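A short worksheet on the structure shown next.
Shown here: the complex without one of its protein chains, the others still in place.
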Amino acid sequence: MKAKALTLALAALLPTTSVWAASDISALEARINDLESRLAQNEQATKKAEDTASSFEFHGYARSGLLINDNRTGATGTGPYMTAAGDLGAPVGRLGLEDTNYLEANFIHNRQLDNGSSAMFKIMLADGVESSNDWTEDESELNIRQLYAQFNGLPSFSGAFANSTVWAGKRFDRDNFDIHFMDSDIVFLAGTGAGIYDVQLTDDWKANFSIYGRDFGSVESAGTDIENYIATMNNHIGPWQFMLSVMDSKDNQQIVVKDSDDKVDANAKATRRAESGVHAMFAYHNDTFYGMKGSSKTGILLGSGLGAQLKGIGSDGNLNNDAKAVRVFSYGVADLNSTWSVAPAFMAEYSKDRIKDNDEFKWGTFNLRVQQSFTENFAMVYEGSYQYMDLDNSVDSAKGSYYKATIAPTLKLSTVAGFFDRPELRFAVSYVDWSNDLDNFAVSTSTGATTMGNGGETIFALQMETFF
Amino acid sequence: MKAKALTLALAALLPTTSVWAASDISALEARINDLESRLAQNEQATKKAEDTASSFEFHGYARSGLLINDNRTGATGTGPYMTAAGDLGAPVGRLGLEDTNYLEANFIHNRQLDNGSSAMFKIMLADGVESSNDWTEDESELNIRQLYAQFNGLPSFSGAFANSTVWAGKRFDRDNFDIHFMDSDIVFLAGTGAGIYDVQLTDDWKANFSIYGRDFGSVESAGTDIENYIATMNNHIGPWQFMLSVMDSKDNQQIVVKDSDDKVDANAKATRRAESGVHAMFAYHNDTFYGMKGSSKTGILLGSGLGAQLKGIGSDGNLNNDAKAVRVFSYGVADLNSTWSVAPAFMAEYSKDRIKDNDEFKWGTFNLRVQQSFTENFAMVYEGSYQYMDLDNSVDSAKGSYYKATIAPTLKLSTVAGFFDRPELRFAVSYVDWSNDLDNFAVSTSTGATTMGNGGETIFALQMETFF
Partner (left out) sequence: MKAKALTLALAALLPTTSVWAASDISALEARINDLESRLAQNEQATKKAEDTASSFEFHGYARSGLLINDNRTGATGTGPYMTAAGDLGAPVGRLGLEDTNYLEANFIHNRQLDNGSSAMFKIMLADGVESSNDWTEDESELNIRQLYAQFNGLPSFSGAFANSTVWAGKRFDRDNFDIHFMDSDIVFLAGTGAGIYDVQLTDDWKANFSIYGRDFGSVESAGTDIENYIATMNNHIGPWQFMLSVMDSKDNQQIVVKDSDDKVDANAKATRRAESGVHAMFAYHNDTFYGMKGSSKTGILLGSGLGAQLKGIGSDGNLNNDAKAVRVFSYGVADLNSTWSVAPAFMAEYSKDRIKDNDEFKWGTFNLRVQQSFTENFAMVYEGSYQYMDLDNSVDSAKGSYYKATIAPTLKLSTVAGFFDRPELRFAVSYVDWSNDLDNFAVSTSTGATTMGNGGETIFALQMETFF
């Protein structure tokens, strides 16, 4: 009886646990089962959504704006290549001088295999028009600038090639780099061809190999397309870069040079068009700003024949057979503190027998852009630019200086994200002037070549600029 | 012994609970731990997939179709601006008249910071060709119509600016609005510039400020780009809108007007091209359809000089110095019941000394589109359009009427989603006719200007139209 009473007492005690055990815990387990199966499904769905979303990318660069001069008409002829030396590729600081509505939009398709290999396909749609109007068909320059595919992580690639990327098609070379503030690449290698990146020659030494073709025109009488074939080896050894390009353009001398009205222009033609060329670059990529926190790049470029176009490697067919050129550059970017950022840049070039026998061109540009942040979204941006030119086209010569000063109140999404954070929405006022000696000089010897005109102009700008 | 037996009995009773407690519940806990960590990961992944997916947007408007006249050839010269007054911006109902393959595709890149501020970058790629063929390079009008960036929710903006949007670049103004059924904006402010939206002046009063530039052409002898600068203040006070624009285009009188063959056409030039202008609009945005359920908009536009182009503000450089114009409009949309929807629209304009001294133009259009839904996917759409014109270009004059009647069996994804739900796939039959007096009249006084030709034509159409 005692035992029975005890059992009953226990029965009264136990239900709270045994009921948990028998039904509630089973219920919890069922809910956990359900959660596990739903989560597994949702993980799949998330993976699929991620894959779908990341199979497409949309990136690029754009700027769009309005330029007004102190005469209340549109400013013409301005831009980073506005000086007489601009025809030689000599840039000045771009801030406040650009009137173009310019776009580089990349549409990218990615494909990934489970073994880690992947394919990437890229289109670049580009345009550049000066008109402020919203329907610009008549001056549209829309075109496809890049169109290529590349593979990464191919399991068949091993040893030195294990981490290589192979590509073919039309593209800008991956390792091009630029001084953004002067709108000038240091090297701009581009065209249609094929190549391989990141061949690991030693632990420290990575090399790229490529062949690019470019078109110089056609010789109609012969039914021949004159092309320039550029073979490049590009080496990275720690912070050092050594890039060597050789090029070959058979029958380039037969090309007839035409003026902007598509008429034969014998004056403008090189004395004897080069049919081969060599181009070299040594560069030092420093992860300090000349010793301080920041970054900087310094180097020298050398070229002869078709290689004497030092920036756009192999892109200019109208170079003299014995053209030679050397260019030096150094630039850096540093965020000094939460308020001030600076980006000085220097570039100078000497070239000789470039287009005509006995021509001789010297120029050097110094540019300084400074950002002074006031709030999370507002900064004053300043730019000063100076260029010295001593130009002799073998017929005529001129020398003198160009200078520009710009102040630009600027809105950014985040000033603390640094100098390169974009979009920027800016208003800018610039003053530009130059030596009178330069006013009527042109590098080209063709009749009617455009000259610098007169300096001493104030220019107002409204502009957006973005990387996206 | 009893106790022992009891303990054993209990031992037999308890295991189901104590085993639950000791191992099963721990197992459940482990599974919950696992679920929690997997779910946390998946939430991150979902967030990332969402961010990736929503960083890109693809939107726009397009129509594409085929027009066949009662002579079994392609209909030419048709469209909402087909009448003699069309050159003045006088539209008629568009249904069944459009032969163009027209596209406005927006590619949008969004960037969002955790503090709630965001940047948006937009490209609009646009085209319009009549050809039904599938390779239209020769008549392609592909161009970039918009290219701008804007910021929202900048933390540095406070007070009246707290909810403002700032932008720069080339764009259509955000607050443009249109009578879709006549393919006519009420105002279409567009160009390249910068501005700010939604400055909160009082609790009820929001204002936008902007400067847009537009190009009128160049004076080659002077190396000058003639631009028109438009400063606009656009005010919303409750349902009321007041928009004021002033514009300035120095040296616009020096522009030479050319005909379609790019030859100088002195006849077509305004007597004395305006170099400034004023434009104003008062509008009432009603959230009822003239008192019933629906919506409607009513207003008046006034302009002088360069402001006399009342729709495309500041877009027409060939206006007379003392041009003046006034336009009134009213239109609305109402879903009367599940079957019937109606959209009446009225627009009329009077302008004087518009292009030549002493010219005088009057026109008024009434349009009615009606949708009769039969099933979830099928509707009959009807449109009647009437336009009265009394036109005197200072040399010649004509007056009379245009009318059009259209019936269009239409497929929609969902007729219940309303009048504006798209895509629509439609077949349409239209009859158009007009007064004989209008046949040979042109607003332009230049030799060889296109006229209306003869009326009395039946037109068959196959078309898709979509907003996306």
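Things worth noting here:
Letters A and B name the chains as they come in the text, with residue numbers starting at 1 for each one.
One rule holds in what follows: contacts are C-beta pairs under 8 Å (C-beta built on N, C-alpha and C of every residue); 3 or more make two chains touch, one makes a residue touch a chain.
These figures come from a predicted structure and were not determined experimentally.
One of A:Leu154, A:Met243, A:Ile355 or A:Met452 touches the chain omitted from the figure, and that residue is A:Leu154.
By the touch definition given at the top, subunit A reaches the unshown chain through residues 2-3, 5-6, 9-10, 13-14, 16-17, 20-21, 24-25, 28, 31-32, 35, 38-39, 42, 45-46, 48-49, 52-53, 55-56, 107, 109, 111, 113, 117-119, 121, 123, 125-126, 140-151, 154-157, 166-172, 190-194, 211-215, 218, 223-227, 229, 248, 250-251, 315. Where subunit B meets the missing chain, the touching residues are 2-3, 6-7, 10, 14, 17-18, 20-22, 25, 28-29, 32, 35-36, 39, 42-43, 46-47, 49-50, 52-54, 56, 58-59, 62, 64-66, 68, 71-77, 101, 103, 105, 125, 127, 129-137, 140, 142, 375-378, 411, 413-414, 423, 425-427, 453, 462-464, 466, 468.
To be clear about the criterion, only the chains that are shown with their structure count from here on.
Centre-to-centre separation of subunit A and subunit B, using mean CA positions: 34 Å.
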